[in-house]
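My structure is below; once you've seen it, I'll send some questions.
For this depiction, one protein chain was excluded, whereas all remaining protein chains were kept in their positions.
And now, subunit A:
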Amino acid sequence: FPWFGLDIGGTLVKLVYFEPKDITAEEEEEEVESLKSIRKYLTSNVAYGSTGIRDVHLELKNLTLCGRKGNLHFIRFPTHDMPAFIQMGRDKNFSSLHTVFCATGGGAYKFEKDFLTIGDLQLCKLDELDCLVKGILYIDSVGFNGRSQCYYFENPADAEKCQKLPFDLKNPYPLLLVNIGSGVSILAVYSKDNYKRVTGTSLGGGTFFGLCCLLTGCTTFEEALEMASRGDSTKVDKLVRDIYGGDYERFGLPGWAVASSFGNMMSKEKREAVSKEDLARATLITITNNIGSIARMCALNENINQVVFVGNFLRINTIAMRLLAYALDYWSKGQLKALFSEHEGYFGAVGALLELLKIP
């Protein structure tokens, strides 16, 4: 103890912490002060500093890990604040615990030196894709407090009728895993130990957030999504019907399909007529559709028909999830199924934790 799994991404740091609930009286006696204070600090707060957040709704209760029973907590904060985290580690004397910090993600390499020199902490660096795959398979196997981890959308295009339904991933292989973080990685998973990175794209969550900030002046991801939910992207995008006056039947293109993202913005009048919300929405739609398109083509090329979308881009992002679900279904004529996962962005961190505990 303490049992941490760390995933340091381009934009966010994801931390999973296992809080043991079965501590015996003896253990409590022997427990080092710093360990106790860590436990108390993490479990009695839902916010840390000005930017750290614990996703309480994701907490996995009564989990058995390595013979111990406890709760698994999910915490995140911006990578930007990594120095503050390391500083805190130093202040709270983490190094005296002589524990190994298992970390994955690019930041594990980038911040390794800082951890060592400032926090006197040794990082065990892990491959981010290994951790991702391990993490998602594990979490799916333990479920979500009795419910299903994995789900899909029925009637995604219909706001009234759209339903989030559980999906039993009993035949997980082969699986196309689309991890949408700052950037996107697409993996084909054939079995627990056999996967490959198929491709990736640089048009990811970071692009959505970055462009939104530039176009609308928003400052948080939540704000960007909130604006997008109120906007109308059809004012910004040029649709097939704007060019053809309807469907383009020869190639089966419906009039509502986007022909050119931001295509209306070539005109000065239209630029002046759109709102920030419209722009935010259009950015979201553009990035999401593109990811869906690439995912679909990969699924076709790899002969896989289950596609799981994870990553923090999808956090509280129902618009994107429903759009992915709809687009995948529509353009594949029902051949592909879009699946999602409750613990979206945390799988890397979970995988790191599993590695610490040497759980295969």
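In this text, a residue touches a chain if its C-beta (ideal position, glycine included) is under 8 Å from a C-beta of that chain, and two chains touch if they have at least 3 such contacts; residues count from 1.
In this section, contacts and distances are computed from a predicted model.
Participant: Leaving aside the chains on screen, match the unshown one to its UniProt name from "Proteasome subunit beta", "4'-phosphopantetheine phosphatase", "Alkyl transferase" or "60S ribosomal protein L5".
Facilitator: "4'-phosphopantetheine phosphatase"
Participant: Specify the residue from the set A:L35, A:A259, A:I319 or A:L357 that touches the hidden chain.
Facilitator: From the options A:L35, A:A259, A:I319 or A:L357, the contact with the absent chain belongs to A:A259.
Participant: Which listed residue, A:C150, A:L215 or A:A280, touches the chain dropped from view?
Facilitator: Answer from the full complex: A:L215 touches the omitted chain.
Participant: Just one of A:A47, A:M297 or A:I316 touches the chain that is missing; which is it?
Facilitator: Reading the full complex, the residue touching the unseen chain is A:M297.
Participant: Touching the hidden chain in the full complex, which residues of subunit A are there? Just list them.
Facilitator: For subunit A, the residues touching the absent chain are 9-11, 80, 105-107, 109-112, 127-129, 181-183, 185, 197, 199-207, 209-211, 213-215, 217, 219, 236-238, 243, 250-251, 253, 257-266, 268, 271, 279, 286, 289-290, 293-294, 297-298, 300-301.
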